[in-house]
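Only a single protein chain was left out; the remaining protein chains are all shown in position.
For subunit A:
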Amino acid sequence: MVISNKPLRFIIATLVACLPLMSFANSEVDSTKAVTEVAHEATTEGHHEGAHTEPTDEKSKIKAFIKHHVLDSHDFTFTQDDVTGKHYGFPLPVILWDNGLHIFSSSKFEHGKAVAESNGNYYVINHHDGKIYRTDVSGKITEDEKTGFPTNVRPIDFSITKTVISILAAALLMIWLFSSLAKSYTKNGGIASGAGRIFEPVVLYIRDEIAIPNIGVKHYKKYMSYLLTIFFFVLFLNIFGLTPLGINATGNLTITFSLAILTFLITNLTANKNYWSHIFWMPGVPKAMRIVLAPIELLGVFIKPFSLMIRLYANIFAGHIVLMSIISLMFIFKSWIGSSLSFGLSFVLSILEILVAFLQAYIFTMLSALYFGSAVEEHHHDEAHH
């Protein structure tokens, strides 16, 4: 690597230190929004073109739009025209398991406005959570009074949603990119060529700076495939999320949950005796302490992947919400000063989000490597670790 260690670590440390500032920025935005909300409600009275169920004033419309964006969706909509109600995008296949397989196109829902019929069952998309519920011909959804969640039956939804399409796209991109990189080595005499060669230093960085220091030279090889895949997967999906395509895959709890659970499984399935003895019978501490420590350590086993899941999800999710809020401030302010200010702010924030995209991919990989390292750590008592 050309980049030396120290400045890079310093930059990363600075970035981590700056992260809390983002949440401050978030709350500030919220307060401005609250102010504009008051002003707005006073001034705007019903310029609305949407359907009756849709929110009427611009602020809540934006809110609904942001909420809709961060959730998964059954069709791929790039943009929509509120006046004509036309959506620009394409429908995706819906696959439901509800006492039998139901496969139909999501265009049947007409963007949540219609009830879809398939093999005698009726389904509708609830516009609060964007999920499919079984219903009757009228498309009625009954809501639980306490929690506000629908009480309708939910079929198991194997639909190829927007998120599935985006992870599939990321996967195909990675396969193309890295297999062409791999082929270029044999063709070009051991030197990378083509589009993939930009990523060769990153691959080397993951090997030399993440895998080897955290796992150790002896064991790192068997984890390399997973670490490299997860790094580029998270990175590409983070970057996808910053494009105007409106994808939010790594800001989806299910995705981060599945990534975290894979790290959890790999950690615990490849762990050696030393790892388990450190959890249940900590060496080097008094016996009474061992009994106290065991549940704490056991809890740690589950907290570690949980923190992985929440960290990635919350960072990307919050980033999307903040960025979209600031962008939409432009339309709320509708003044030269306010709009250009929020444009500048969103520009700066986008750059920060690019950094966050790299940083979160790095942190996820780094921590996974750290957990793998602890799982295969060799037995050595003399050193005062823990």
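The definition used in the following text is that a contact is a pair of C-beta atoms (placed from the backbone, for glycine too) under 8 Å apart; a residue touches a chain by one contact, two chains touch by 3 or more; residues count from 1.
In this section, contacts and distances are computed from a predicted model.
Participant: Looking at UniProt, which of "Cell division ATP-binding protein FtsE", "NADH-quinone oxidoreductase subunit I", "Lactate utilization protein C" or "ATP synthase subunit b" names the chain we cannot see?
Facilitator: Checked against "Cell division ATP-binding protein FtsE", "NADH-quinone oxidoreductase subunit I", "Lactate utilization protein C" or "ATP synthase subunit b": the hidden chain maps to "ATP synthase subunit b".
Participant: Based on the whole complex, identify which of A:191, A:296 or A:354 touches the chain you can't see.
Facilitator: A:191
Participant: Using the document's definition of touch, tell me which of A:167, A:215, A:247 or A:293 contacts the absent chain.
Facilitator: Selected residue, touching the omitted chain: A:167.
Participant: Which one touches the absent chain: A:79, A:119, A:142 or A:258?
Facilitator: Residue touching the absent chain, from the options given: A:258.
Participant: When the complex is taken as a whole, what residues of subunit A touch the one chain not shown?
Facilitator: 71-72, 95, 129, 131, 147, 149, 156-161, 163-164, 167-168, 171, 174-175, 178-179, 181-183, 185-186, 190-191, 200, 203-204, 207, 224-226, 228-229, 233, 252-255, 257-259, 262
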